[in-house]
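Here the complex is missing one protein chain, while the rest keep their positions.
Here the chain labels run A and B in written order, and each chain numbers its own residues starting at 1.
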Amino acid sequence: MSRRRINDAAIAALKRQSNFADIWRRLKKNKLAMVGLVIVCILVIACVFANLIAPYDYAAQDYSARLQFPSWQHLCGTDNFGRDIFSRILYGGRISLLVSLMSCVISLVFGGLLGIVSGYAGGKTDNIIMRLCDLLMAIPATLLAIVISATLGGGVFQTAIAISIGGIAPTARLVRATALTIRGQQYIEAARAAGSSQFHIIMTHAVPNCLAPIIVDMSLRIGGNIMMISAMSFIGLGVQPPTPEWGQILNSGREFIRNFWPLCTFPGLAIMLTMFGFNVLGDGLRDALDPKLKQ
Amino acid sequence: MIKFIIKRILWMIPIFLGVLVIVFCLSYFMPGDPVQDKLGSSYTQEDYDALAHEMGLDRPFLVQMGDYIWGVVTRFDLGNAYSSNQTVLQMISARVPVSLAIGLLGTLLVIVLGIPIGVFSALKQNTVADYTITTFSIILASLPGFWLALMCIIVFCLNLRWLPASGLGSFKAWILPVVTNSLMSLASVTRMTRSSMLEVIRQDYIWTAKAKGLPSGKVIFKHALKNSLIPVITMVGGQLGIIVGGSVITETIFNIPGMGMLMVTAINKRDYPLILGITVIISIFVMVMNLLVDIVYSLIDPRIKSQFKSGKKMFIKKNDISFPPVKGQGGPGSGLKEAKEA
Partner (left out) sequence: MNLLEVKDLTIVYDTSEGTVHAVNGVSFEINNGETLGIVGETGAGKTTTARSLMRLLPEPQGIIKEGSITFDGKDVRNMSEKELRHMRGFDISMIFQDPMTALNPLLTVEDQIAESIREHTKLSKHESVIEARKMLEKVGIMAERGSEYPHQFSGGMQQRVVIAIALTCNPKLLIADEPTSALDVTIQAQVLKMIADLQQESGTAMILITHDLGVVAETCDKVAIMYAGEIVEYGKAEDVYGRILHPYTQGLFDSLPSLDKNVRRLKPIKGLMPDPTDLPKGCKFCPRCEFASEKCKETEPPLKELTPGHFVRCLRYEKESGVS
């Protein structure tokens, strides 16, 4: 009986901590965060349904209409092969979002695992993992991504991996720090006293409580990764043509920068809007999740 | 203090070796065959073997790695470039000052502008000036440097003709590369300083300082500023890597003969020793800058030093200690908590 009751108490404590309705209420009050959420939603919908929304096929070339300035026919103009830039940006967004999301998930899985083990095991294991993180963080993330990408070659999956490596160490740090603060908290003690197994404690108590800071970090990381993907394809690494990608469209526009501005303006605008959306949403989430504001 | 610095420097040695191992492994598994690249299309097997032997590529992986690391550590020998007859060090050394200058100037800009603007914004909380700064910094923090660079070229170089679009010939030519490369970091640091400052001026010790009868200038500069800089310093350390990494792209756009542009050329020519060498040099630069950040950090925060003194956790670094995420806004709602507690 006592075991049941202590577990119930622990679960109740958890529920109180992650009251999603409460978080949502606070998030709704933050106008900027809602703007971010709207931008992100529009973006995701536009990219997922690119094939329905895009007015043209992203690869359809029309040599009679090359380098057209924006008009009602071509909202963002056409590129040097007469392809509709707006359609290419929509399809390019698919790739950017997909790669960014994939790399986030990879960072999260490996970083999260390392962080939880590190924070929960403590001692030597902790020290070794943290020193490995130091090592990974000694090389600037962009540089690391560039070198790995050069090793792995172009392609969607390769790019995702190249970018994710730099994200593993910071994620591990974050998760470890969260796990450490949680480890000492009373409901974990309660669960332990009730005789729950170590694995059970980690899965049911530590993981849900790590979520808040990680959600924030992820939403900020998705934006940052999109920029890094674009930066890499901008210098000819990462996703290879003919697959459209924002940075790569930008790069192709550099050639025509003197006379034709749309090609290197609109893709960048898309990158900026995306990053803005995710950054603002991430900040809003952080404020909404901040326990210090809870009363 | 000196003990702290020595320990911190000693700690850089294994990190540096680790970086060498990682980077070497990566370059070893890069696709393509440098020997074949060098020989061209027609060659015999003997030619191939001879050149492979000459380049030392016929040895086992571990031997090659050991040899490379030994060379770097003892003679600072980064090997020979595949794509030219020079050594890697020769090729890089001419370009280091340029990249270093862009990186350092950018960092300087971030510190000299970002922190004061952030403090100003926090002190003027909820005024027009604060809203303007906050809005600008949110937008700028989402502005990728390479796109900003392109836009600036269109506006300032091609249309207004104020600034040159490439090279580093004159003082004017430095403006765009340095600014576009660091503006995003500048905006992030401004925001961080603002929110950190707002967080700190709500702390109890600020009330203690006010209750002593100190003038507000002293309360802000002696008590609030130093405390609010702690998370900012950590962030500046992180931004260093971003600024340096970003310079690879900025240099390509502005045609600046720095390490970044060399890196792109090296990747296109599959010149692995060169890629390796540049990565190593940049990592050293970032590590040294981080060392400086840590020293500044320990000068400001006495708690860091005593953590080192306690010996048991010798390698606990500032990054291991988690800082609570700094709240973005200390807006009107923040008073409520105090009000209800009161």
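Remarks
The criterion applied here is as follows: a contact is a pair of C-beta atoms (placed from the backbone, for glycine too) under 8 Å apart; a residue touches a chain by one contact, two chains touch by 3 or more.
Please read all numbers here as calculations on a predicted model, not as lab measurements.
In the whole complex the chain that is left out makes contact with B.
Residue B:N227 is the one among B:N227, B:T252 or B:S283 that touches the chain missing from this view. Although one chain is not shown, part of chain B still touches it, namely residues 202-205, 207-215, 222-223, 226-227, 300-303, 306, 331-333, 335-336, 338-342.
Basically, only the chains that are shown with their structure count from here on.
Averaging C-alpha coordinates per chain places the centre of chain A 21 Å away from that of chain B.
Contact residues of chain B toward chain A in the complex are 14-16, 18-19, 22-23, 26-27, 29-31, 138-139, 141-144, 146-147, 150-151, 153-154, 158, 240-242, 244-246, 248-249, 252-253, 263-264, 267-268, 275, 279, 282-283, 286-287, 290, 315, 317, 319-322, 324-325, 327-329, 333-334, 336-337, 340. Considering their complex, residues 32, 127, 130-132, 134-143, 146-148, 150-151, 153, 173-174, 177-178, 180-181, 213, 216, 223, 227, 230-231, 234-237, 247, 250, 253-254, 257-258, 261, 264-265, 267-268, 271-273, 275-276, 279-280, 283-284, 286-287, 290, 292-293, 295 of chain A touch chain B.
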